[in-house]
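Quick one: this structure, given as structure tokens, is what I'll be asking you about.
Every protein chain but one is kept in place in this view of the complex.
Order of writing sets the chain letters: A and B. Residues in each chain are counted from 1.
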Amino acid sequence: MTRRWLSTLVFLASAPVFAQNAPRDNSWTAPRLPDGHPDLQGIWTNKTITPLERPAALGNKAFFTEEEVRAFTKTALDRGNKDQRGGGVRDVLNAYNAFWWDSGTKVLPNMRTSIVVDPPDGRIPPLTPQRQAQLQEEALAVKVRCQRPGCAIANSGQLSPADKPEELDLMTRCISFGTVVPMLPSAYNNDYQIVQGPGVVAIDTEMVHEVRRIPTDGSAHLPANVREWIGDPRGHWEGDTLVVDSTNFTGKTRRGMDQNLHLIERFTRVGPDTLLYQFTVDDPTAYTKSWSGEIPMSKTDGLLYEYACHEGNIGMRDIIVAAQADEKKAAEQAAGKK
Amino acid sequence: MRHWFGTALLALGSSICCTTFAALGQVPASHPPDLTGVWQALNTANWDLQTHAAEPGPDSKVGAIGAVAPGPGVVEGGEIPYLPAAAAQRKQNYKDRWTADPEIKCYMPGVPRATYMPYPFQIIQGSDTIMISYEFADAVRLIYMNNPGPAPADSWMGWSIGRWEGNTLVVDVTSQNDQTWFDRAGDFHSDALHVVERYTPMDANILMYEATIEDPKVFSRPWKISMPLYRHIEKNAQLMEFKCIPFSEDVLYGKGGASQ
Partner (left out) sequence: MIAMKRVAFAIACVGLAMGAAPAWAHHSFAAEFDANKPIKLHGVVTKMDWINPHSWIHIDVKGDDGKVVNWMIECGSPNTMFRHGLTKDSLPVGTEINVDGYLAKDGENKANGRDVTLADGRKLFLGSSNPDADK
């Protein structure tokens, strides 16, 4: 994979984020479609061991050296190896053997120490006081609720209600996996297929078969009172970069971001096997500052496969049945005591 | 050059992209039509593929709103040719339709039902893949114009291999599981289902859709449905998000008790 574009990206590291179109390796140009725009089509993956946020110990160190990459990779893979058995809840949460997981074995080819590139410390800015208060209130309500039976340990490692579908998390319900807006990697199935037609670019996120249909015909956003789980995207071309502007979010899909999320994404084909993905989270009621991330996505030879989640969600039924059984048992015990 | 091509330019207000393979360095084929757009069927096939009268719906509290709309059928020859044992199953499905129809559970509808559900779908015609994004349940399928080989396993929306025959997009759909129905009346199939679809532009804004259905475990012979598909030409035409999982959870998991 060519890294000749890397040097220009390094130069831009300290520049205002995405103030201009992404640089390209001048010896390669993207093939063009009949409408004159670059061809972004294909199946792209964002899997990587590069963390979303820079580890605090690295401070303002934005890039790894080759030597550091080797050490970092070894530690990450050793640490993340699911075939290591411990016991208890942690072992249950690790679920199954390592080969079922597919979250990447390499750092990003841009050698960055985090996906977040702005603020310069590579960490997501603090939440606003009102957003923090909202989330704390929700957390407190859960804590109070879980003093009663019917709760179970969630993905967060914390107790959370498990006796009703609407109380379970969006992943368990198969509604959203947090991999769509923005396009962030997850445990496996980190694949996205882009298909371009005249006036529209469609991105199919494998998990969970969510399609963003991005008009590039200049049409306006939906009315402000209409909210969608993955928002309303509108695209336009700035030179060879597809710029996507998304609003009208419900605020329910990613912890932290709220309904005022304004997501700006940029897609640039910088090499035959590389699609540069850049995003900015502009959400002033949730975050004290906007923040941005960058992922050079890699082309894969494989296909996108159907991820029909809700249709096969046997486990969720089992979770609810178990939680309701706990409640019943506790009620019987309480009644027995009286 | 066919007359519809000129009207298409007017109707769409932008150049019709004849999808060629020149950009990919391959020998240009004859120019197939571009089917990109928002489309919808305009019939009651999703209630019942065969001609049917109006009927009460499942919930008298919502009266006429939930009623079964009448409509002429879309089956060529009129009747679906069930094998005797399968005909009995269809009768049972019809009796159970207000609980057993997978549409109730917000399950992806499979092919061809996705085409004639009463919601729009969007065709995005790319270079070697045609994506069809359906509004209902976020259903989607990818039609491979370069055959990648067989499906690794069954799926809800099947495995679609496409090719052009002149101006007709022909799609061969296999490897669907046996969990979907063809309509709300209980018409069904097995995992041996094989569907061949044909999408033929009649003019800039109408496609003629035909689907031949073959399933030797359920039907005594192949049979065919056909219907026009109409382009949404209004300026703000678009699919909107129809994530119906929350609407189906009471039914699936029970209010206060997880049912089967």
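Details
Note that a contact is a pair of C-beta atoms (placed from the backbone, for glycine too) under 8 Å apart; a residue touches a chain by one contact, two chains touch by 3 or more.
As the structure is a prediction and not an experimental result, all values here were calculated from the model.
Looking at A:V144, A:A220, A:I314 or A:A335, the residue that reaches the missing chain in the full complex is A:I314. Touching the missing chain, out of A:D39, A:E68 or A:D217, is residue A:E68.
By the touch criterion stated above, the residues of subunit A touching the omitted chain are 1, 45, 47, 51-53, 55-58, 68, 71-72, 75-76, 79-80, 83, 85, 87-89, 91-97, 99-106, 124, 127, 152-157, 162, 168-169, 171-172, 174, 177-179, 184, 186-189, 206-207, 254-257, 273, 281, 298-303, 305-309, 311-316, 318-319, 321-323, 325.
Residues of subunit B in contact with the chain left out of this view: 152-154.
Criterion: only the chains that are shown with their structure count from here on.
Separating the centre of subunit A from that of subunit B, both taken as means of CA atoms, is a distance of 31 Å.
By the touch criterion given at the top, residues 14-20, 22-24, 34, 36, 105-108, 122-131, 133, 137-140, 142, 148, 152, 155-157, 179, 235-236, 238-241, 243, 245-246, 248-249, 252-253, 257-258 of subunit B touch subunit A in their complex. Residues 31-35, 39, 41, 164-166, 173-175, 193, 195-202, 204, 208-211, 213, 215, 217, 219, 222, 226, 228-230, 303-306, 308, 310-311, 316-317, 320-321, 324 of subunit A are the ones touching subunit B in the complex.
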